[in-house]
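Yeah, one chain of the complex is gone here, protein chain that is, but the others are all in their spots.
Chain nomenclature is as follows: A, B, C and D, assigned in order of appearance, with residue numbering initiated at 1 for each chain independently.
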Amino acid sequence: MLGSGIINGLIVTAKNFAGSYHDPERMVTVEYPEQKTVLPENYRNFPFLITENATDPMGTLRCVACQICEKECPPQCIIIEKSKDKKPDATGKLQLYPAIFGIDTSVCMSCQICVEVCPFDAIKMDKVFEIATTDRFQDLFLDRERLAKPNSYYHEIHPVEAAEVDGRLLAERKAAEEKAKVAAAAKAAAAAAKPVVTPPPATP
Amino acid sequence: MSDPVTSPTPFPAAGNISDAEREDLRRHGILMTSLEELHNWGRSNSIWPLQFGLACCAIEMIAAATARFDIARFGAEIFRPSPRQADLMIVSGTVTKKMAPQVIRLWNQMPEPKYCIAMGACAISGGPFKQGYNVLKGIDRFIPVDIYIPGCPPRPEALLNGLIQLQKQIKAEQLTGPNAARFTRPEEPSEFPIPAYGAHDLVPTKNDALWAPPTPEAKA
Amino acid sequence: METLEQIRARLLLAYPAAQITFVTNPGPAAEHSLLIEATHAVEIARWLRDDTALHLDYCSNATGVDWPDKTITDVATTTEPDPAGGPAKTVETKTTRLQPGYLEAIYHLYSIALKQGPVVIRLRTANRTDAVTLPSLTPIWRSCDFQEREIFDLYGIIFSGHPDLRRLLMWDEFKDHPMRKDYVEPDDYEWEPTAHGAVLERAKPHQSAAAAPALKTGGTP
Amino acid sequence: MSAAALTDSFLERAPLALRDWVVNFLPAPLQWLGHHLITIIAVLAVFGTFFAFTTIAERKLLARLQNRLGPNRSGLPWIKGLTLFGLSQPFADAIKTLTKEDIVPAAADKCLHFLAPVIVVAFSLMTFAVLPFGRHLIPVELDAALLYFFAAGAATELAIFMAGWSSRNKYSLLAAMRALAQLISYELPLILSVVPIVLVTSTLSTQNIVLAQGGWTFGFLPHWFVFTPWGFPAFIIFLVAALAESNRSPFDLPEAESELIAGHLTEYSGFKYALFFMAEYFGLTALSGLGVTLFLGGWQAPIAALQFIPSYAWFMLKLIGMLVFFIWIRGTLLRLRIDQLTRLAWQFLVPLALLNVGNAAFWILTASWSGPLQLIRWAISLAIIVIPFILLGRTLTAGYAPRTYRYAP
Partner (left out) sequence: MNPFTPSAPTPFASAPGPTVRAVHDEFHGDLLEVSMGPQHPSTHGVFRMVATLDGEQLVKLKPVFGYLHRNHEKIAENTTYLGSMPYTDRLDYLCSMSTNWAYALAVERLAGQAVPERAQYLRIIMAELTRLVNHSCLVGFLFNDLGTSFTPLLYAFREREKIIDLFESLSGSRMMCNYQRFGGCRVDPTPEWLAAAQQLVDNFPRFLDEYERMLTGNEIMLARTQGVGRLDATHAINAGITGPVLRASGVDYDLRKVDAYGFYAQFDFRVPLGAHGDTYDRYMMRILEMRESVKILQQAFKRLPAGPIMDPKAKLRGFRPKAGEAYGRLEGPKGELGFFLISDGSPNPYRYRVRPPSLINLTLLEEMCLGHTIADAVVILGSIDIVLGEVDR
């Protein structure tokens, strides 16, 4: 009969109306500034740089200025300038570091490709999204100082991933140390066997 | 962007007293209000955006209006399709050169006081598509933008955050005095020239009176 | 479905005057194609659509490709017998030639009725400047309508016989064909804080004599 | 306490007493003027506030229908952290719209463009004059109150036409045309749906119509016209026509947002837009008030035992109920097309309303039937309306039915 479809519709909306008072399925509003949705572990917004030590962020950047991310970044929003000198990284090896590292967040498309291609686990994705601003030239270009965040912060926002990365880095470091040790031992043995021959330069 | 020079007023009017002072008076039971405050309260709680989506960010703008995020809580769910009734233009998405004249025309059709939010990387700077030949590198080349919300696309919460910032900005606006809001000053333009379609690009490519990126010297 | 060679053979039977070249695709996809001479393109297209064994009633994709002029270095190796009777000598003669550029329109045809395909056909213009006219296949497959307009817009191929050949994406006053490889983008590089590589070259004139990337705020530690 | 004492209690008399008390301060020759002015101011104040809260109620109810919260944090300008559940939202909107720049398009007919919102508000307010808000509360006691109401109500559509025509906007023009088509189509069923009541009560006075609905069977079955076999269909026709007259969803064609931007309002900004907005709600409120008056017993209490609650409170409650129903409809239904809109009016509502007039006549003729005859009277009366309803409904929806689909083999 004419009208039955309309009445069915009215019943559905009435159900939703009533449900909005008692059924959390039918009242899904999250009152944003007061309540916040828990961002998932994988959430990504803009990249940041990891520093090993929070007290000396610029001195302990993991980034070695290899410029892979600069090249791979699809919208080309990363700029890196290599340092002229080298300084020791966490393992004590001498490495280049970025004299300039800038990301233009007004261009960045949060695609995470920089993170994927980084061989040093130096750049990761941040979760901060409340960054509305009134001046795009000043506030949306992030330089090295504003990009650097300590490893502890990384653990805070991506606990699972950070633990995995740290484990991997530690294993690599250990392997490197083992190798160095073996090399040193071999060198020592060689030196003991043939004291006359000058040892070959140690390979890093 | 246009921060007028702050000159000290010798006799601060009621509207010019600071928040702290007002809080202090409040604690003593004195309600200090003024026409200005009432006006700003009304405007900041009734921001009707223009129903106008350009690209990907428009979906997140719609999402901000849906049940989960509910922009209605701020009194801003009345998306007016006609610019005549809108207070806020959310430029949500890539502004192409073909679209730019229309966007500026819409802005010109909006009555004062009006505000503009550039939502997402594309609206701010052209974003990932800035290398494209038909993409305008930022809507602020032609119209003044109050709030920039970076992200690609920004979460609906980020849009709400931008809206809250805009509300704060409106609440801090003054109607008179040297720091008066833009829309009260007759010398500030309300309409902006609309570029023409040229043979290779828009003519002109930017509004020089409005858009001045910092030069490296100025920065250093 | 018949192989492309069989189709070509049948086409040549039907249109003996037409020039139909088999274009091999060296990649793993091995989607070979038929290069069809422009003068017979419409008839051949109609034949492909109406042929009962093929019934290619659906043109999925029509696209333009720009092949600019290219200097090709041919290396010809010839073995010359040593007149002295020694081992034959291999001589490499390098000849450079200018391969004239052309614009190409590629159509991917399928059959919805027989659920088969694709058959890829190509049409080529004579050059990239003045002889850029190709016959439109829109009267055969309506789906080419917007796609051919797009090719006209972005590549500048003029499709004769198209019912409504206007620019599709760019505005009407626009002069260039932006998808061509030699297109120069308009200069709007005033603010490029992360310029490097090609972008830096374009941005340099806008930056001051210092030409240093902006925002060198971070000092060396 | 006797019934008379109940219906004439202090609360019932309070508004009148207050008015008389104020009027007495005036010199005698001016008292009639004061009398009317106070009435007008009271109506404006009450329904102005009512309008404000209708808008927030609509926004909140729609929000709840859509599983969200709706405006809830406007608060007050001078107290931080106070939200008042967003009840101050309409006042914020009012302040904003009042201070907004007013744009008149260069090409517009300036005079008509200005007049349209004024007229639309004026006429929609005039309709309140004849609504009996309570036992003793009626601004003007007119004998031809119903005629007056419809005359004033129809004028608002003309104002919409003025707005659409004067804006010189193509969308506005289309909206204006639609508004006229809608006006002509729905004025007829609206009036025809009221005719049975005039027939039964033989009066055009709204107050008398309400009085005619007084009384209860067994003390709890009110003698409202909606509970009669001719009154209920008339009420439904009235509801549909009222929705169309006030341009509400599903008949919001003149300002069809998804088709015509904002229809006749496209070129209106600031205060003038607010006036239209206000007029829309005034019109809706007035039509709902008329519906309450004609079909839902006006200010009469639903149960005899509840008579101690003053009559104007009952009127307001019923009015709110009607408005909530309209909001509910708006939250659910989709828009008709213009040809379907006119078809619904001319091929369905008008014939049905005409039949219903006959139905009412039958009801009057058989007023003396009682006992088992009463049942027959009900059955015949119901048949007169239900059978045509089904038949007309079938022709109206001929060719439209849900379908079943096949799947690919």
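By our rule, a residue touches a chain if its C-beta (ideal position, glycine included) is under 8 Å from a C-beta of that chain, and two chains touch if they have at least 3 such contacts.
These numbers were taken from a predicted model, which means no experiment stands behind them.
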Visible contact partners (per top-of-document touch definition) of the missing chain: A, B, C, D
Absent-chain contact - pick from B:106, B:175 or B:212: B:106
Chain not shown: contacting residue from B:47, B:67, B:181 or B:202: B:67
Sole residue of D:171, D:216, D:230 or D:315 that reaches the chain not shown, by the stated touch rule: D:171
Among B:34, B:108 or B:131, the residue in touch with the chain that has been omitted: B:131
Contact set of subunit D toward the excluded chain (per top definition): 62, 65-68, 170-171, 173-174, 177-178, 249-250, 252-253, 256-261, 330-340, 397, 399-403, 405-409
Missing-partner contacts on subunit B, residue numbers: 50-56, 58-60, 62-63, 65-68, 81, 93-94, 96, 98-99, 102, 106, 122, 128-129, 131-135, 152-153, 155
Contacts of subunit C with the absent chain, listed as residue ranges: 25-31, 46, 49-50, 52, 55, 57-61, 63, 65, 106, 108, 112-113, 115, 118, 120, 138-147, 154, 163, 167-171, 178-179
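Assume only the chains that are shown with their structure count from here on.
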Middle chain, criterion being Cα centroid separation: B
A-B against B-C, pair bridged by the larger set of C-beta contacts: A-B
Rounded Å distance between subunit B and subunit C, as computed from the means of their C-alpha atoms: 45
Rounded Å distance, subunit C centre to subunit D centre (Cα mean): 66
Multi-partner residues of subunit B (each touching 2 or more other chains): 67-68, 70, 73, 125, 131, 138, 213-214
Residues within subunit C bordering two or more other chains: 191, 199, 213-217
Chain-level touch network, classified as line, ring, star, complete or other: other
Parts of subunit A lying in touch with subunit C, wherever the complex brings them together: 56, 58-59, 70, 76-79, 81, 83, 97, 99-104, 107, 137, 141, 143-145
Parts of subunit A lying in touch with subunit B, wherever the complex brings them together: 28-33, 36-37, 45-46, 74-76, 104-110, 129-140
Residues of subunit C touching subunit A in the complex: 191, 193-197, 199, 213-218, 220-221
